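Of the protein chains in this complex, all but one are displayed in their positions.
The letters A, B, C and D name the chains in turn, as written, and every chain counts its residues from 1.
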């Protein structure tokens, strides 16, 4: 992660602040920074979303392509994750610098979605064993100011909500070969059910307490952090301890409990915000980076 | 593309523009907080983001430091979802390293590098959506980012593409016109001094039409420089209002 | 990607025989564990130190059919000079599954999963090693899984910490790893490969998941925690506790292995 | 006798690996008359045999000096030889000078006439320097100086305002620097010009106009592989062609 140099005195200052539930930018321990979400930002994709959480900017594009289903699960489509840490974020990511972090992020995303209920993979299947939809989820990291996992998971949820997969009808031509036609009417499409898509909450252990949505400074003076992917029903789909320190079991269960609570509380406002934006329909003024 | 008719006989193009009409240009400076200079530009459907870091000390290979001027280091990359067909890798293939090379040369000519010896200026450009004229969008975005970063330049660098269909020059090509097999000319111009920083042309064109084509491209660049000029003034006006009282 | 020219490959559209297994063979009922092992029992492990002469320290560990060998080099000088934090050392890990280790042949080049496992291994071992004693240097850990029969990360953590101890690197505590497979309400400790992935694909019920915990036994601190699949929060905390008990069960075998190694290396006591 | 097998080889092309073995001549009074042979560059002693290790023409100089005149381009620094170097870097109190050898030679800033700690010589990166080697062996980094034993520059130091520098083979350099070199004599007849020749194959030429400098430079370059008469003919044509 792009780290920032923090002197010892600053660390002590931040720790004392967290102990009294007052962080450097005035937030409480479980408050998120100001978050801006916008969908359908890039037109070449089937679904896209831009999230800026404080100064972290993430852009996610989802492209659906027809591919061959995996051998072991012939009746399901699958998701492919690719995280591109562009040099825009920090000069460190130039050339192959950002590759290591990108692979770490995408591996975690694979784990988060590695269950049956996040996305109904069966609905992605066109004809078992031969054709299925493959959703390429490309995450573009434009600016990173800490807490990337949360911003990425929210952006993915918004992008999947915004994804429109064209309807497919299969016609049998003469010698039994299957012919696939896509309907080119833009409105004749299938929407994904993103109810169950989990959101990631990263809890950072600073001193004795843990904080949500830690900035780079707070992360620099934390020993360990726990990453929790929580669905709107409170199910935990991925847990991962990050950082060089260790945690005692009590604080793990404490952090898990907080994570679940904060995660669950995140889904409801997100979903109705997305629905409201969807509701605006055509006269919605596209903002993107322009404001 | 034999099928698609690029220029209708009444002189309208695919997207309804006249022959020498530019696409809608929207731009904004100072998009990112962490970068020294940043800018975002939309030319029609082509969207580009440019970020500038520097001038800072040379990282990586020390051998590149110049004892008399700054080294310009560019990286051009395209988002994997920017084109209709998904790109496997954002950068690293020959096309993008060539584009980075062109950007580097364009700005080596325009930026006053001798003011910052033994230092490095990084220019990173990201194409979010590609609908033709990638090079020109990158140059315009990078110019705005350099202005935002306060790096001294001889002049704005405006770039534009021009095509040639049924011997009428078309300005500011979109993807359909660019990949239609006709001639495409990319021109990076310093409008006030009418100096050309970079010229690049593809596909066959008879020598006599070259003059007309370059004139159309130069005209388009001058039009673009007015738009960029407007954006910079508006941004400065905004910033000065915030900092005045 | 350099194409693999040496091996005679079948025609492109050749399928792996795995596909043609009868469907029920694939989905193994996870809850019924065959024969001797109860749900909460850990497979007996065999551990030895000092197998690789070249390495500073090395260890070989067998848990059931899972066989892992690990060697430790260092502390060495860091090549990348411009590392920022110079006051503490760095752990570098290279986690490889031998191509013949799983049913389906893997590639020699390190895939994304292996990189993920390397990162997980480093984060689990780092709390146990006194890195501040080795400023401006790096310790390289090379782990090779010779045969993969389930919970390779957990056993790799244990094997690596034995190798580190064998290499004489200062550690706060040995790090032990244990994995648990949650299937509905039953949880299987130290699952085999079939149990670990078998029921998973078919399972649509609640609480399907896998938890791996790395533990510092004397401090009772969790140094590594990985879980995926879908579980309720209480099942998760329960699973973590079960894993920690599993780790404690391994501790005596590890101590014995280290004792043997130290005795063998120690100078003949003056009798 | 010993030198006889050498003598008949003088002027011939010898290849690396040729061996000159000697039977010690036994004089009438049975004592062995030892003869001394000095092996120059290209010859190596191996027991009582002399091995040739560079291809070229065997040369002889009275009384017993033999050496191989090879057509080499890569220069190996030798102590006492004066060369033309290009200053590539200024680090601390030494300049790095590229002499076309295997590594860059070092030249201390004090090794200039009248240089003291305070008033340092004005040397820029990229300048030409005419200097002499005081340290040049295979184990140490070669070192140059621009002053002779009693501190005078006598011709050495930074130079080359607006002349033209080019590289030639070491064989031609030796012919140019030979005491009565015909090439130099012919060049003098053409038009006045300054020529500086470094043992490392760098030649610097300056004449009144750019045009003449180019002519002299091209003439020197083309003398590389010409026999004497061809050179005469060329110089005659250049002389009348120009007048």
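The definition used in the following text is that a contact is a pair of C-beta atoms (placed from the backbone, for glycine too) under 8 Å apart; a residue touches a chain by one contact, two chains touch by 3 or more.
Methods note: contacts and distances are computed from a predicted model.
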item	value
Protein name (UniProt record) of the chain left out of view, among "Exoribonuclease phosphorolytic domain-containing protein", "Ribosomal RNA-processing protein 43", "Exosome complex component RRP45" or "DNA replication complex GINS protein PSF3"	"Exosome complex component RRP45"
Among shown chains, those touching the left-out chain	B, D
Listed residues B:105, B:119 or B:168, member touching the removed chain	B:105
Of D:42, D:56, D:77 or D:100, the residue in touch with the unshown chain	D:100
Residues belonging to chain B that touch the chain removed from view	94-95, 97-98, 101-102, 105, 108-109, 181, 185, 190, 193-207, 210-211, 214-215, 218
Touch residues of chain D, complete complex, unshown partner	86, 88, 98, 100, 124, 126-128, 160-165, 204, 210-211, 213-215, 217-219, 221-222, 224-227, 230, 233-234, 237-238, 241-242
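We adopt the following convention: only the chains that are shown with their structure count from here on.
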item	value
Contact-graph distance - origin chain B, target chain C	2
For chain C paired with chain D, centre-to-centre distance based on mean C-alpha positions, whole Å	67
Computed distance of Cα centres, chain D from chain B, in Å	55
Chain centre separation in whole Å, for chain B relative to chain A (CA means)	32
Pairwise touch network: line, ring, star, complete, or other	other
Pairs of chains found to touch, sorted by chain label	A-B, A-C
Chain C to chain A touching residues, read off their complex	15-16, 18-19, 26, 84, 112-113, 115-116, 119, 123, 126-127, 201, 203-204, 208-209, 211, 216, 219-233, 236-237, 240-241, 244
Contact footprint of chain C on chain A as seen in their complex	3, 5, 71-73, 103-104, 106-107, 111-112, 114-117, 226, 231, 234-249, 252-253, 256-257, 260
Residue numbers on chain A that touch chain B, as the complex places them	41-45, 48, 55, 57, 59, 61-63, 65, 82, 84, 86-91, 94-95, 136, 138, 140, 142-143, 145, 288-291
